[in-house]
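Next up is a structure, given as structure tokens.
Note that one protein chain is taken out, while the other chains of the complex remain in position.
As written, the chains take the letters A, B and C, and residue 1 is the first residue of each chain.
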Amino acid sequence: NHAAEGNSSNKIFASYSVYKGKAALSASPRLPTFAKLESGGVKVDRKGTIMLTFWPAIGERKYDWEKKQLFALSATEVGSLINLGPQDSCEFFHDPAMLSSNAGQVRKSLSIRPHTDGSGYFFSLSVVNNILKTNERMVVPVSSAEFAVMRTAFSFALPRIMGWDQYNNQQVGGITNSNSSKVLPHLIDSEWER
Amino acid sequence: NHAAEGNSSNKIFASYSVYKGKAALSASPRLPTFAKLESGGVKVDRKGTIMLTFWPAIGERKYDWEKKQLFALSATEVGSLINLGPQDSCEFFHDPAMLSSNAGQVRKSLSIRPHTDGSGYFFSLSVVNNILKTNERMVVPVSSAEFAVMRTAFSFALPRIMGWDQYNNQQVGGITNSNSSKVLPHLIDSEWER
Amino acid sequence: NHAAEGNSSNKIFASYSVYKGKAALSASPRLPTFAKLESGGVKVDRKGTIMLTFWPAIGERKYDWEKKQLFALSATEVGSLINLGPQDSCEFFHDPAMLSSNAGQVRKSLSIRPHTDGSGYFFSLSVVNNILKTNERMVVPVSSAEFAVMRTAFSFALPRIMGWDQYNNQQVGGITNSNSSKVLPHLIDSEWER
Partner (left out) sequence: NHAAEGNSSNKIFASYSVYKGKAALSASPRLPTFAKLESGGVKVDRKGTIMLTFWPAIGERKYDWEKKQLFALSATEVGSLINLGPQDSCEFFHDPAMLSSNAGQVRKSLSIRPHTDGSGYFFSLSVVNNILKTNERMVVPVSSAEFAVMRTAFSFALPRIMGWDQYNNQQVGGITNSNSSKVLPHLIDSEWER
């Protein structure tokens, strides 16, 4: 289940990061990948996520990136997060080895719980690894303002990790008009078709 | 009323899908088509929609795509959906044969009703076909998190199915400046004109 | 104060329109125009608006476009509209001849008032023209769903009529990197400058 680390040209580093006493947390989108169909169309191949990275403090304002733990939020988990009211909480469970022979050996859980005074949320990541016999837990308090950044940025990113920014009218005011009903009759198919 | 299935090159497949016990539901935008005017302008020819597709379960985690039913949400219906409060409901009625000789023979209705505990909505599609003498109904429970994805993604898609992403300032910091008031005086017309 | 009707090539027609018993209402963005500065920069020359057009019914489902009246919402008026709660109202006053010798001769006012049952708003346009001795008034009831479309589409359009879509990072993952701090040092100016 280890993905090959390929060519990293074109890779973007623009995480939103918060550094707190015990650990740091950063978030950034991972775009979907697309596959061309024989029909000429294009479909989402691997879905995008918003990747959360936790890494622990090892001194005053020093953090150990080598000890980072990842948690990839799916579109629906992002929906859950951006929908949280001030007193709401949510929790997600992932098994990175799901569907492999190591299924159940590593359990990750992310919980997001409100501060008692409504001033933000605790983001807690727990990773239990039965193979390495490790049990790690990192907690990052996120203020209301930081959470508002996440909500706005994640709402911006959500259609993009779903691939919906592909549904984009080409600019027809200029030279080309490739969405013209004359040119692309297939776009007319609709609910009438059944 | 069957649209020709034309060339499907350039077609995008990036639906948001939820699979539940009795049926599955997916949503994706259908962009509008545009027509060039003799004046040189461009107008929306056929309006865009957000297409909902329901298809039934035929076993554990097996679904029959051949039995799918479509429901194309108009801009205003999308507005109704994204405006739903936790206890609100809405219902839409479509006649796919409207304005044809078969008007009234097929009735589709989509109702969206809240779970009693406020944890999401039931999406129910009913299709009564008097020609085929069929009466089908599929219900998909949609969680709050899934609905939040729909609300965010539909809000992203709404201006695009309306064609409003055509109202887009060309980047003028670079080489061209085609919106300059010198170049395109017609853009100055305003409410003063009457 | 009549703007010349220039070349209408590149003009986009993608209004959102609602047709009601007494009148119809449509809305579409009017983009700003830009002027190049001698310094090489670009500034907004004429601000964009969201143009509302009212035109009266003259029979069942027949409307007289020749009798249309325009009302151009400024950015701040759009802010007022998208901020309306279910029981809020607002009213705007325009003088199309403001700053000319005809100032005060034509008065337009747009009021938006909630339905008593909270199911939407009345959009009322009044135009008093002391030169033509006319006094016109058109009222269009707008449902909650239609208003939700306006709120979402106007929120999409607002940064664009302000020209803020010009503040757009060029894609740097590809060939060019024109925002690199090496290339464009002027972008470093900040609050430190005073």
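Note that a contact is a pair of C-beta atoms (placed from the backbone, for glycine too) under 8 Å apart; a residue touches a chain by one contact, two chains touch by 3 or more.
Quick caveat, the model's predicted, so the values are computed rather than measured.
The hidden chain makes contact, of the residues B:Ile12, B:Val140 or B:Ile161, with B:Ile12. Touch with the chain omitted from the figure is made, among A:Arg30, A:His115 or A:Arg137, by A:Arg30.
Note that of C:Ile12, C:Ala75 or C:Leu110, the residue touching the chain absent from this view is C:Ala75.
Interface with the hidden chain, as seen from chain C, comprises residues 32, 37, 39-44, 75-80, 82-83, 90, 155, 158-159, 162-164, 166-169, 171-173, 177-182, 184-194.
Taking the whole complex into account, chain A touches the unshown chain at residues 1-14, 16, 18, 28-36, 41-42, 45-46, 49, 51, 68-72, 94, 96-97, 108, 143-149, 152-153, 156-157, 160, 163, 165-166, 168.
Everything below uses one rule, namely that only the chains that are shown with their structure count from here on.
Our note on geometry: chain A versus chain C, Cα centroid distance of 35 Å, whole angstroms. In chain B, the residues touching two or more other chains are 32, 41-42, 163, 166, 168.
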